[in-house]
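Here the complex is missing a single protein chain, while all its other protein chains stay put.
Letters A and B mark the chains as written, and numbering starts fresh at 1 in each.
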């Protein structure tokens, strides 16, 4: 979730596609929609990478649908038990669920700020939607964070040979379900715990 | 690169040890030495068996050459640590300990365990204390938001251990919380 122009992670995250519905005819761009048609006709639906979607939505050439990783089903599952959802399945291995969600949120607020949406009620809906999305993102993140760190520290304590771990199915399945952001946190916590362990166990008599 | 990746967002336990080793400890010297000017101050004279206060790094150096005994700090004792452990496990807040206690305890026990009474008992008390406090850091993680988390009496080495993922987590929360209209 680095906000740097040269951040590779940010660039990769922008490759995520969202379902867009074209509002206008676009000649000679049929290949974008994946079909063999020469032109894109208005009302055509096509998955468009986020980096391209920004400008299309901003120019009011298309609308988009909230991507399924952030749909009601996922939301309800996360609400019921945040640790039970495999975020990695939703955005692909190494994918950034939070980063993707953040971008979707940005697009929503961008539309809102620019008054692109024609009707006031729609703006209102978007606003509420933003807030809702906002808060359940945070709940999801916080609901899973402790488990991420606990498992990272547990693994660090095992040492190099340890693969035993809490290899209960739930724990393992949770680990597999971490999204890229959580994986990074896991790695940070694990590395830090290992470093402390090395320090505590070391008895380096040749001191400075 | 000017600074290795691993040092960009954190400091190493050894660097913290280096800083903690600037602190003064009491020694019983086994050699004589006139008062001497160092960059950090003037120390000495050393006249056995009179006690003297010198920086921990110097004490370590002399101790390794068997030229002094280190007088452990008051808090590095079974009584004191036992009392803190009781407090640590019975109250929700972190109990008050010297800011660099972990580093100093480790250095003293590494090089001068023969100068410390009940060194083994102390080591196990320190471990218990560490674990009790780690559980509290974990509770802190639950209270984390994008704004502020007060951690009174958390110590240097403990901060360093939780630093990478606490900072990262707060960064993620900041991004998620950011007011849409503020974009």
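The rule is short, and it goes like this: a contact is a pair of C-beta atoms (placed from the backbone, for glycine too) under 8 Å apart; a residue touches a chain by one contact, two chains touch by 3 or more.
Operating definition for what follows: contacts and distances are computed from a predicted model.
Colleague: For the chain that is missing from this picture, which UniProt protein name fits: "Ribosomal protein S5 domain 2-like protein", "E2 ubiquitin-conjugating enzyme", "Translation initiation factor eIF2B subunit alpha" or "DNA replication complex GINS protein SLD5"?
Modeller: Looking only at the record, the undisplayed chain corresponds to "DNA replication complex GINS protein SLD5".
Colleague: Which of A:4, A:28, A:169 or A:201 touches the chain that is not shown?
Modeller: Counting the whole complex, the residue in contact with the absent chain is A:4.
Colleague: Please output the residues of chain B touching the missing chain, sorted low to high.
Modeller: Output for chain B: 1-3, 7-8, 11, 15, 18-19, 21-23, 26, 31-45, 47, 50-53, 57-58, 61-62, 67, 73-75, 80, 96, 98-100, 144-154, 156, 159, 163, 166-167, 170-171, 174.
Colleague: For chain A, which residues lie in contact with the unshown chain of the complex?
Modeller: 3-7, 10, 51, 54-55, 58, 110, 208
Going forward, only the chains that are shown with their structure count from here on.
Colleague: Averaging over Cα atoms per chain, report the distance between chain A and chain B in Å.
Modeller: 38
Colleague: Which of the residues in chain A come into contact with chain B in the complex?
Modeller: 1, 3, 98, 102, 105-106, 108-110, 112-113, 127, 130, 134, 137-138, 141-142, 145-146, 149-150, 152, 181, 184-185, 188-189, 191-193, 195-196, 198-200, 203-205, 207-208
Colleague: Would you pull the chain B residues touching chain A in the complex into a rising list?
Modeller: Touching chain A: residues 10, 12-14, 18, 21, 57, 60-61, 64, 106-107, 110-111, 138, 141-142, 144, 157, 160-165, 168-169, 171-173, 175-177, 180-181, 183 of chain B.
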